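Removed: one protein chain of the complex. Kept in place: all other protein chains.
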Amino acid sequence: MIRRLLIANRGEIAVRIARTAREMGIEDVAVYSEADAGAFHVGQMAAAVSLGPGGPRETYLSVPRLIEAARRAKADGVHPGYGFLSENADFARAVDQAGLVWVGPSPEAIEQMGDKVRSRAKMREAGVPVVPGSDPKAATDAELAAEAVRIGFPVLVKAAAGGGGKGMSRVDRAEDLPAALAEARRLAASAFGDEKVYLEKLLERPHHVEFQIFGDRAGHLIHLFERECSVQRRHQKIVEETPSPALEGALRSRMAEAAVEAGRAVGYVGAGTVELLLDEKRNFYFLEMNTRLQVEHPITEVTLGIDLVRAQLEVAAGRTLPDHWARLTPRGHAIELRLYAEDPVTSLPRSGEIIEYVEPAGPGVRVDSGVSRGSRVGLEFDPLLAKLVVSAPDRRAAIERARRALEEWVVLGVETNGAMLAAVLRSPEFLSGRYATDLVSRLPAADALEPPSAAWIAAARAFASAPAGPPRASAGAAAGGPDPWGESSGWRIGA
Amino acid sequence: MIRRLLIANRGEIAVRIARTAREMGIEDVAVYSEADAGAFHVGQMAAAVSLGPGGPRETYLSVPRLIEAARRAKADGVHPGYGFLSENADFARAVDQAGLVWVGPSPEAIEQMGDKVRSRAKMREAGVPVVPGSDPKAATDAELAAEAVRIGFPVLVKAAAGGGGKGMSRVDRAEDLPAALAEARRLAASAFGDEKVYLEKLLERPHHVEFQIFGDRAGHLIHLFERECSVQRRHQKIVEETPSPALEGALRSRMAEAAVEAGRAVGYVGAGTVELLLDEKRNFYFLEMNTRLQVEHPITEVTLGIDLVRAQLEVAAGRTLPDHWARLTPRGHAIELRLYAEDPVTSLPRSGEIIEYVEPAGPGVRVDSGVSRGSRVGLEFDPLLAKLVVSAPDRRAAIERARRALEEWVVLGVETNGAMLAAVLRSPEFLSGRYATDLVSRLPAADALEPPSAAWIAAARAFASAPAGPPRASAGAAAGGPDPWGESSGWRIGA
Amino acid sequence: MRIESGGRVRDVRLSAEAASLDGKRHVVRVEGEGAAGEVLEIDGTRHRVRAVRRGDRVSVWCDGDVFEFATARKESSGPGEHEDLRAPMPGRIRKVHVAEGESVSKGQVLLVLEAMKMEHAIRAPRDAAVRRLPHREGDLVEMGAPLVELS
Partner (left out) sequence: MRIESGGRVRDVRLSAEAASLDGKRHVVRVEGEGAAGEVLEIDGTRHRVRAVRRGDRVSVWCDGDVFEFATARKESSGPGEHEDLRAPMPGRIRKVHVAEGESVSKGQVLLVLEAMKMEHAIRAPRDAAVRRLPHREGDLVEMGAPLVELS
């Protein structure tokens, strides 16, 4: 078993991984860029190693610096979390070559699933349905134009090395294709250093359902049920739930089988997620596979009563999956809400310092957070602050619990998408369970709420108070750091 | 269903009940004594009614004031929580006579179980084994002395109206009995206004195991498995777990049946707890029944995936128990740790203001708290600050998780029993699962820990800082209120 | 005092047990400043609030919602007069949809900024007229650089 684990990440996922490591008696080692020296995840861990100065590219995305950090910390294992280098085969190899345990799948599996064009081909071989798309060999404008006609418009132009919907665009008419291709190549090149693009049939109002799979070195490969991820905004998930209200028994089993097939096709070991699209005719298609821990993994943990990170660490150490995992059945219903630092109206990322922070608690509430009071939130990293995970005996109770908990959450100093999350929990479409990926786009346009009289009066009382302000204000002020308003006061877009 | 619920309590249980009420769309109404105006539970609820000036007797223990508060708040239901008037039949009647829904069992059931002598007789009739004890008619010193000889020493002198171990004493020799009886009568009179006492055979190193039972008006009465409550100090529980490591299948079923029998004997409706003693020969005896929600109810909730308070409110509204409750089976293992404000060495209650407070969080962690940063802790109320409830797939993982979470808990400004809780989680006896009610007494004597160099240096840095001190200090200082040190600086017993 | 939130400006005056909002009087009772923030009873209705001040800004949590306030100034840089829409992050101007002098309506996309591998539409916070457009398509802008000046 790993003795000292370098957690090559930051924010909530670094903290979440560290918690399980400590429970297992594994020493947790944080890494941090100089700007992150005071970050929440650093203060949580037994040890911490600086990655030096610079932005993400020079620090959390630098293979040499991370390997060096692992050496300095005398770590014998590395957990990449999600994002950053978690799906980077070169990093996996470098960790292995440094004689450290890589907590993740083989570099080969990462590569095969990382290239969307290759993975689609692989899935087709394995008999897993994929969204109709352009021939892997089609590369030139002319070839892709021909393919577009064959597939039928509308089509999506996607980056082969892509993910997270970056550099994706919809094309409805042949004449718009050349421009879209040029644009997509440019974005793909800048985002992934690879301008290869391909076409996919655009499904109208699809469901986005993913299955958690898990494999060990002994050749066991199982699924751990689904997560419904259709509540998205700009192809970014904001609310996930399990079980999916869109699936019934037979369909669920067929999709689960396909997910396991997908994993088997690449001899998958460890925790992975197979993302599937479900169209209005209940046909499902392989979308992509994420070869790492998923942001929304906790809703699987609470409905099954397991710890996926513990299993990752055990499987990485060569152990086999617990026998009873093959017989797990979900209990109750779970929902995850992602809290982002963003402008409530424009949804643009916001920065600043969290001056007051109170987490929801009590029955059926779990919070995985990467921040606390005094945290500084910058624009150079993912704006995800924390995740609220609620569980209850049934879907309705889970939604009621999510509302209650969301209302308890106090975050002051940095604006968040809290109002949008509340709007989702109120939306009749969400309550009905019959919603698709266009749910958010159909919510009443977020508008700056007119503050109630109580808020105006509370604000006036705060202004009237000594400059230091009321207790919590002085706490924030005293917590020091650059005045967040300095950073953000200039742009009050939509304010 | 109740529309507005008056929660006739304070602290963590008031907050916990309010959370479920809000989830059910029931408006939560807090009550508070003037001294409690700024208390955590008050700020958590939609509405709040003052009980006026005075200590517990004039406020939270005043039936007229609570009924008046319910009227003023236009409440249509009352939840008593635990402690205070939760097992007071007169209060239950007054609530009923005021035309409000009483969330609890009938006054008759409360009375029958409230008088320990009557309840023992009742259980004997029902065929539930009770600890050998004195004849209900024995009252004089002479009669009780004769009974003591019949039962055999050592015996326990107990108050008939008692509970929580108050006014209980052990007698080993006949010559010590008269003094012990006099003392017990005096304490019983002052504590319960009833000097009636009785004798019970003292069981050496018993296990304290309780069963949650639940009944509805339709006559369903089920058990919801056990809670192991043997980790006690001064007859006060500090750590509870479920399942109990002391029970195996057959014994568990027999004890569960006895618990259900006990409830049936008094036609029990609502949530109740039957406390049983298990001796070293695996014989079990009825100890007492608590006719209300139990402090440690959350460990049952997390292993069964249910909400006991929701069920209380539904049953009070005349609904029947969910059918599947009869088929519930526990999943995994759960442990509750009770955090008290007390001197770590002498275990005497402590008062003060909480200047810094950070709760544990993450996988498998639930916190039910009655305090937050800025809370004032007085000596007039129960010193329970909050409860940490952890759940995990098995007992070992649950203990590891409890250790991890306990270490994350930051409470500054008021001393707590955190070190004792940590000692329990470290004790080989607890780890083995083979422990009885004498576990705590056998822990290495708590002694003021020698602070590590880091603590001395951190303290010096804080003293060297501006009087306002570091951020968190100023937060506490600014939060105002009487200087807690003023209250407690005088007595540094054991410091 | 004059306070601004979301482009709205109100005149708020505080007295011992009352407050006036743009002249309208409200009875205010402070139930308790305690562990879970402050409780304000306004015209008989109870509100749980937490307000934190940073210089000329105040953030308020009120019954589950969060609002941002600023002291409304008279100077030309103050809200209600005209305001700059600035770059939320360093990036490149991809498209400019409006011209100087053009009047725009609330929510209308004024220009598109490419940053952090994503494209961000900069929208009009309110009905207004475009006073100045300092940049043209393709320009690289620093964070905080004025993109559109509205009057």
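Chains: A, B and C, in written order; residue numbering restarts at 1 for each.
By our rule, a contact is a pair of C-beta atoms (placed from the backbone, for glycine too) under 8 Å apart; a residue touches a chain by one contact, two chains touch by 3 or more.
What you are looking at is a predicted structure, and each value in this text was computed from that prediction instead of being measured.
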Chains still shown that are in contact with the chain withheld from the display: A, B
Of B:S190, B:S253, B:N283 or B:S441, the one touching the omitted chain in the full complex: B:S190
Contacting the left-out chain in the complete assembly, out of B:R170, B:R234 or B:R254: B:R234
Contact footprint on chain A, counting only the chain that is left out: 37-40, 42-44, 46-48, 354, 371-376, 480
Footprint left on chain B by the chain that the document does not show: 166-167, 187, 190-191, 234, 343, 345-346, 348-350, 355-356, 379, 406-408, 410-413, 415-416, 418-419, 422, 445, 448-465, 467, 469-470, 472-473, 476-477, 483-485, 487-495
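By definition in this document, only the chains that are shown with their structure count from here on.
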Chain located farthest away, centre of chain A as origin (C-alpha): B
Central chain of the complex, centres being mean CA coordinates: A
Whole-Å gap separating chain B and chain C, where each centre is the average of the chain's CA atoms: 49
CA centroid of chain A to CA centroid of chain C, Å: 30
Whole-Å gap between the CA centroids of chain A and chain B: 40
Overlap residues in chain C, where contacts from two or more other chains coincide: 33, 37-38
Residue numbers of chain A (touch at least two other chains): 407-408, 470, 472
